[in-house]
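Of the protein chains in this complex, one is absent; all others appear in place.
Coming up: chain A.
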Amino acid sequence: MTVAEPDVGEVRVQTIATSDDVVRARQLARNLAVECRLSLVDQTKLVTAASELARNTLVYGGGGSLSGALVQDARRRGVRLTFTDQGPGIPDVDLALSDGWSSGSGMGLGLSGARRLADDFDLRTTVGAGTTVTVIKWTH
């Protein structure tokens, strides 16, 4: 299926290198969600997804960055968040996306939970090279 690329607004970048940066990544997500005028529930879902993904970037990816932007297609507005790291990558994506699976100390809900909370979810990973996760939350 071909999806038309949405128009992308100004891209804001947050480095994710410390636990404080995870908090800043959440704040960036919140600011974009408010600017996009997402509903309160959708704002909460997006910021929660951002928190999970930012933590993954730090803990499993060894740090990386968040690029966030407002996007717009023919019908609606949205917030797009892209988390990138140059970490070890994910050998078994299906396993990593299943509930309860965790290689760390979490509950294993980070990736699978973020996928449920977002409207669009895209994961690209190469073992030994890194992982990029993109989520979009659209206005309804």
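Assume a contact is a pair of C-beta atoms (placed from the backbone, for glycine too) under 8 Å apart; a residue touches a chain by one contact, two chains touch by 3 or more; residues count from 1.
The definition used in the following text is that contacts and distances are computed from a predicted model.
> Given that one chain of this complex has been left out, which of "Transmembrane protein", "STAS domain-containing protein", "Biotin-independent malonate decarboxylase subunit beta" or "Pyruvate dehydrogenase E1 component alpha subunit" is its protein name according to UniProt?
Protein name of the absent chain (UniProt record): "STAS domain-containing protein".
> Can you say which of A:61, A:110 or A:130 touches the chain missing from this structure?
Missing-chain contact among the listed residues: A:110.
> Can you list, in ascending order, the chain A residues touching the missing chain?
19-20, 22-23, 26-27, 30, 40-41, 43-45, 47-48, 51-52, 55, 99, 106-107, 109-110, 112-113, 116-117
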